[in-house]
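Of the protein chains in this complex, all but one are displayed in their positions.
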Amino acid sequence: MSHLMEIRDLKITFGGLDALSGLNFHVDEGEIVSVIGPNGAGKTTFFNAITGLVDPTEGDILFDDESILGLEPHQVTGLGIARTFQNVRLFPNMTVLENIMVAQHCRTSQLVFGALLQTAAFKQEEREIEEHAKEVLAFFGSRLVGYRYDQPAFVLSYANRRRLEIARAMATQPRLMLLDEPVAGMNPMETAELTALIGRLRSEWGFTIVMIEHDMRVVRDVSDRVVVLDHGVPIAQGSYDEVSTNPDVVEAYLGRPAEDEA
Amino acid sequence: MTATIERKSARQVSKVDRFLTLIRVFLVSLIVIGVLAFIAQQVAPDNPFARWRNPDAVGLTGDQFKGLLMSGLSQGAMYGLIALGYSMVYGVLGFINFAHGEVFMAGAMTGFIASDKFSESGMWESNFLLSLAIIIILAIMVSTLAAVLMERVAYRPLRDSPRLIPLITSIGVSFFIQNAVMGVFGPSTKSYPQLPQWLSKQRSILTFEIAGTKLLVLLVAAVSMGGLWYLVERTKTGKAMRAVAEDKEIAALMGINVNRTIVTTFAVGGAMAGIAGILWGLLFRSVTHMTGFLPGIKAFTAAVVGGIGNLPGAMVGGISLGSAESLAPLVILEPLGVPGVSQLKDAVAFTVLVLVLLFKPSGLFGEQLSAEDRA
Partner (left out) sequence: MSATMTSSTASSSGSVNRASVADQDWRKIGKWGGLCTLALVLVSLIGMPVGLDRRILIHPVLSLGYLSLLWIPLMLGFVVSKRVELEGVESPEPGGRDLVAGALTGLVGGVGMAVFMLALNTFNIRDPLVNWSPQLLELLNYGRGLGFGVAAWIVACCVLGLLGSAIHVVSADVRRVVSFSAFGLLAFAVLEGAISDLSEGFGLEFLTDSIYAKRGGVTIVWSIVLAVVIGGVSVLTKGRLKAAKANYSELEGPERKRASRILFVVVALLIVILPLFLGTIMNELLANVGLFLLLALGLNIVVGLAGILDLGYVAFFAVGGYTTAVLTSPDSPFFAPELHFGITLVIVVVFAGIVGLVIGAPVIRMRGDYLAIVTLGFGEIIRLLFMSDWLKPYFGGAQGITNVPGVDLGFITIKGTDPRSVFYLVLVFCALAIYISWRLQASRLGRAWMAIREDEKVAEAMGINTVNTKLLAFVVGAVLASFSGAILVAKVGSVFPNSFMILVSIIILVVVIVGGMGNIAGVLVGSFVLIGILGGPRQPGLLHEFQSFKLLIYGALLVFMMLQRPEGLVPSARRSQELHQEEFLQDVWFKGEEHEAEEHEAEEHEAASHEGSDA
């Protein structure tokens, strides 16, 4: 069976420095894969390469057996890959609802004239966008619904901003979701809640998920498979238990001097 | 591997890109044809290609060409001096100080007021070099003060806001200074006093006929540039400036006084603009409250041409822009049969800006990636 996404020999160089080298990676439909590794291991670069923000120096990225190399980020999103950002990047002055509605841009088509003439098609589409947005927000329980719809995103608490960002990624109707440290900065209670939600993202919405995470409990609880990166090179992969006892991994996390933390 | 590369090129080209390619091809062929026609006219004014667009073309004599080049160079040297200020501020704070042209104008205006007074008292004629030194120092002081005040009042409170906010603010500052100067000193054009004959007379150097004033401009610009280079590359202050440009927070952690360094940057940029202001006054002998506007924008263009944030680049950019501005109308446009080319001088400067940004947005010597672009 072919993979949903496959990465072959990916290499990315920034001015002589290899951010990633020789990365082979794949993810199958319905999997939850975690990518872990010390800071500066190239995890975010890896996401940036998939979403088209960075052009790889070598290698190929296949999504659904087609190369997505050289596509613009919005085209990648259009194909069904959505992501969140490590340092939550919402549209702060737009309302919660608008944040979600705008994410459906690539699934909709109305332009100037529909809006000006208020055509039936335009109204229909707006209705659908709004309904879908509310449906997505309802996934997070009562936190982002009701009066929250019309609040600008910047008033939200930190945890809610993280949730909203995930909701925004969901709204692009992806097949593959890339979550960059979804629970960073959350307290244990919120972490547990979000861990459960990540599981439900797969079971209820059918997303395939690749996740960068530092919190090992989350990694243990939800991942089918764990990939460990260090210095741009994959050093181990397998189930959580296999990886966590792998001596290379232990060394990567504990046995290096502090100067590697970039 | 090859297959993926092919697909990349095939899929990435959007309509906008195609259109841009079209523009690029069009502009380049325009320039090439213009230059070829110019060469054809120089070689033999009667050949059909030379007469194709402009049957009346006479071409340029060698002396005319050299004269244009010299004007271009001296004007370009001043653009370069002003461009240093744009470049330094952009390097350190990452925004375009639109009002920097006004700092230059303040220098030119100060020079006028002082030299006018000297001329009234007769000192301008009797002791020219001393008066020149004094007006240069005065202009440097006023321009530096203007730049530092600007930073303190308008830009410091905005240091952490999005890039466009300080740019918009600087547009306001620019308008304010222009019109305040107009209000205080009147809207009339002010003329610098006549320069002594021994300075302004034509001199011949390496077969180049050049007016002494232009020579002075080139000389002073070269000395200032050398001084600046020494300051930035060889002194502790310069090191601090480079460190702040690299990363403000880390620089602060390393014990560098970021505020003071930024003020120094503005001050040094202001001083350079002040020198340029005096040179402008000596060369063109007239100054108004609007003097800073066009040279300011052109100097920004020069900074972009050389690669913004790069100091030697700013100087090279200035000189290239000055030469292009003085040569292009006659070398490219006239042979194509465009009448009244001298009116299009300013349009040429802006076209250079557009061209550079179309072909090499990072400029001739600029670095490709800023930290933000990579993130």
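Just so it is clear, A and B label the chains in written order, and each chain counts residues from 1 on its own.
The criterion applied here is as follows: contacts are C-beta pairs under 8 Å (C-beta built on N, C-alpha and C of every residue); 3 or more make two chains touch, one makes a residue touch a chain.
Model, not experiment: these values are computed from the prediction.
From the options B:154, B:231 or B:258, the residue with contact to the chain not on display is B:154. Interface note for the absent chain: among A:21, A:44 or A:172, the touching residue is A:172. Although one chain is not drawn, its touching partners on subunit A can still be listed: residues 51, 53, 72-74, 77-78, 82-83, 85, 89-95, 98, 101-103, 105-108, 110-112, 114-116, 118, 122, 125-126, 129, 142-143, 145-148, 150-152, 154-159, 168, 172, 187, 189-190. Listed here are the subunit B residues that touch the chain not shown: 14, 16, 19-20, 23, 95-96, 113, 116, 154, 156-158, 161, 163-169, 171-180, 182-186, 297, 300-301, 304, 338-341, 343-344, 346-347, 350-351, 353-354, 357-358, 361.
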